[in-house]
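In this view, the complex is presented without one of its protein chains, the others remaining in place.
The block that comes next holds chain A.
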């Protein structure tokens, strides 16, 4: 039986306007309009990328810096709207919020658990059920009543990871978060991701570490300067990528 398509990316292109057009203030806008300096310098972060992802697959996005990986993830997460083309997503998406971007630094870890849960669309009651699990996984028992601003970056990302991976989201987006934290915790995270894959969660994974990608993913999209270079099974593309 064909598995359900979870994410379908259809001829997506994303255009950014570069700095010459960007102005922060009304004054600048008026002056630049008068001087006719509002030139638009275009930059295509993604061009004509299409692929699809079926239920239970784990897709790795690879490519060098600036190849458009993060832009791709953002269009899938709904943060960016593609200039052309369309992205359709079936099911709930849990973005692994990069280094706790969803945290309010002045709130304590415990309060941030609820805030972050709400960002992911979980009501307070639901979060209460998962609370112990989150504390357990992040190993922050003694620090739950400390404001997050006093946390180290490793602690922040541990907490962020624990929160994002509660429940069973249909799709989990992982954006290079695993590169922080110590070796043991990285392993723990990978185990958890593996467990989620086994439960049928679809994974979208970005990493520079090709070994990690190889371990976790079974499909790969290789981006190069905004173009899709390859799309297919993990092993052969990984080999090719390492050779290049």
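Keep in mind that, in the parts below, a contact is a pair of C-beta atoms (placed from the backbone, for glycine too) under 8 Å apart; a residue touches a chain by one contact, two chains touch by 3 or more; residues count from 1.
The definition used in the following text is that contacts and distances are computed from a predicted model.
Chemist: Considering only the chain that is not displayed, what protein name does its UniProt record carry among "Spore coat associated protein CotJA", "Transport permease protein", "Putative CoA-substrate-specific enzyme activase" or "Xanthine dehydrogenase family protein subunit M"?
Modeler: Per the UniProt record, the undisplayed chain of the complex is "Transport permease protein".
Chemist: Out of A:122, A:222 or A:241, which residue would touch the omitted chain in the full complex?
Modeler: For the chain that is not drawn, the touching residue is A:122.
Chemist: Which one, A:58, A:77 or A:203, makes contact with the chain that was left out?
Modeler: A:77
Chemist: Can you name the residues of chain A that touch the chain not displayed here?
Modeler: 16-17, 22, 24-27, 29, 74, 77-81, 93, 95, 97-98, 101-102, 104, 106-107, 111, 114-115, 117-119, 121-124
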